[in-house]
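What you see is the complex with one protein chain gone and the rest in place.
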Amino acid sequence: MASQILPLELVDRCIGSPIWVVMKASSREFTGTLVGFDDFVNMVLKDVTEYEMTPQGRKATKLKETLLNGNHIALLIPGGEGPEGASS
Amino acid sequence: MASQILPLELVDRCIGSPIWVVMKASSREFTGTLVGFDDFVNMVLKDVTEYEMTPQGRKATKLKETLLNGNHIALLIPGGEGPEGASS
Amino acid sequence: MASQILPLELVDRCIGSPIWVVMKASSREFTGTLVGFDDFVNMVLKDVTEYEMTPQGRKATKLKETLLNGNHIALLIPGGEGPEGASS
Amino acid sequence: MASQILPLELVDRCIGSPIWVVMKASSREFTGTLVGFDDFVNMVLKDVTEYEMTPQGRKATKLKETLLNGNHIALLIPGGEGPEGASS
Amino acid sequence: MASQILPLELVDRCIGSPIWVVMKASSREFTGTLVGFDDFVNMVLKDVTEYEMTPQGRKATKLKETLLNGNHIALLIPGGEGPEGASS
Amino acid sequence: MASQILPLELVDRCIGSPIWVVMKASSREFTGTLVGFDDFVNMVLKDVTEYEMTPQGRKATKLKETLLNGNHIALLIPGGEGPEGASS
Partner (left out) sequence: MASQILPLELVDRCIGSPIWVVMKASSREFTGTLVGFDDFVNMVLKDVTEYEMTPQGRKATKLKETLLNGNHIALLIPGGEGPEGASS
């Protein structure tokens, strides 16, 4: 087996760094600094920007600290450039 | 590993303080003072305002005490300014 | 940690008193007297009024006794004034 | 704590009696005599009437015996008058 | 307690006999002879007819043997007359 | 009790043979040779054809090898003639 990076290892390496999180209901996304997580991959972010897709376009909201329910997280992207910085 | 804040630690620190809770079905949000929680992150809030998105706009309802089912909570934001106070 | 009220403690204190229950599929709500519950927060209510949102408006139905599946309960509000008595 | 009726105690008291069951997908309801149940609240009914809401109105179907998956049951009402007999 | 029939006892009594199964996504129904099941109420049927509701009406398809995922089964009706033979 | 075929026994007998799998979200179906499975009924297929229902009709795509998540499988049909070969 090739050497690999376990999923929780990747999450752990992101502590203190910016990440981008996409929720299951894909109309909500978050960027912020990962402050902590647990075995259910519940996550605490700080300096958060929430992106919500509305019929009027993407809406950004600033939040200080946010706890995300791990069950509702679909994907996590280290680096945290978010839906606005992603290259198409 | 950088020092981190565990998700339940964040919830515990919010006891007695205002929080803002967004349910999975994202048309319902709550602000209020966190009175208690359990391992399933079921939560008891008091002095609650419920925000419901309806086709006629956001509707606010005052409630004294409310128990929220942890399975249906998507995110928790300490501070509790709610959907009206959040800065865009 | 500040003193807190555990979620099941709140439910237990409601035995014999009126409550208001909102189901996950938010078109169904119930008020009634809480008669019993179990660890899954399945609940038995008596003297129940069921409120169902229909395209023709809110429809109220009287029921004697009702068992609610805890998995499908989103929130519980002690006091039981229901969707009609709630102050906006 | 006031004396209470546990949810499974209520189900057990209904054995041999008519009940009314509303499924999670609320377009399906059943009335019939409760013949048995298990810890998952899977239920066996006999002399069943199934009510299905269709765009053409409520459709009733007679069934002899039916097994209902407990996961998909939202509520149970002892007495079994069903959606037609319920007082508004 | 009145004598009762446990749900799995009912399923077991149907081995070798025709049954009618309605899936959770209620647009799919199956009739056939029950060949086997397990503790998750996964089921093996043979001589199967699948009924699928389409915008063009009910479509029937003949299948020899089918394994149904128990999680997605909403109800089981012994006798197997199916959606066509049921009396309204 | 009549002699029966357990669900996993049926899956096991299909190893090396063509099968037809219908996913929960019924717009996706697969045919192919079953190469392996586990206790969660996750499945490995080879020489796969994926059928996807689109507003423009059924679309077929050839895939070499595919792993299907067992939670999202609704039914499995040995023989593998697929949605095109099934007799109506």
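For clarity, chains are labelled A, B, C, D, E and F in written order, and residue numbers in each chain start from 1.
Keep in mind that, in the parts below, contacts are C-beta pairs under 8 Å (C-beta built on N, C-alpha and C of every residue); 3 or more make two chains touch, one makes a residue touch a chain.
Predicted model, so just to flag it, every value in this text is computed and none were measured.
A.B. asks: What is the set of chain A residues that contact the non-displayed chain in the whole complex?
C.D. replies: Within chain A, the residues touching the omitted chain are 1-2, 4-11, 24, 26, 41, 70-71, 73-79, 86-88.
A.B. asks: Please identify, in ascending order, the residues of chain F that touch the omitted chain?
C.D. replies: Looking at chain F, the ones touching the missing chain are residues 12, 15-16, 23, 25, 27-28, 35-38, 42-44, 59-69, 71-72.
Quick note on the criterion: only the chains that are shown with their structure count from here on.
A.B. asks: Strictly by the touch rule at the top, which chains does chain D share as contacts with chain E?
C.D. replies: Neighbours common to chain D and chain E are absent.
A.B. asks: Chain C and chain B are one sequence twice: same or different residues at the contact, by the over-half rule?
C.D. replies: Both copies, chain B as well as chain C, present different residues to each other, with under half of the numbers appearing on both sides.
A.B. asks: Between 0 and 180 degrees and rounded to the nearest 5, what angle rotates chain B's CA atoms onto those of chain E?
C.D. replies: An angle of 155 degrees brings one copy onto the other.
A.B. asks: State, to the nearest whole Å, the distance from the C-alpha centre of chain A to the C-alpha centre of chain C.
C.D. replies: 34
A.B. asks: Report, in whole Å, the distance between the mean C-alpha point of chain E and the mean C-alpha point of chain F.
C.D. replies: Chain centroid spacing, chain E to chain F, equals 19 Å.
A.B. asks: Out of chain F, which residues touch more than one other chain, so two or more?
C.D. replies: none
A.B. asks: In graph terms, nodes being chains and edges touches, is this line, ring, star, complete or other?
C.D. replies: Graph shape, chains as nodes and touching pairs as edges: a line.
A.B. asks: Any two chains that touch count here, so list every such pair.
C.D. replies: Every pair of chains meeting the touch criterion: A-B, B-C, C-D, D-E, E-F.
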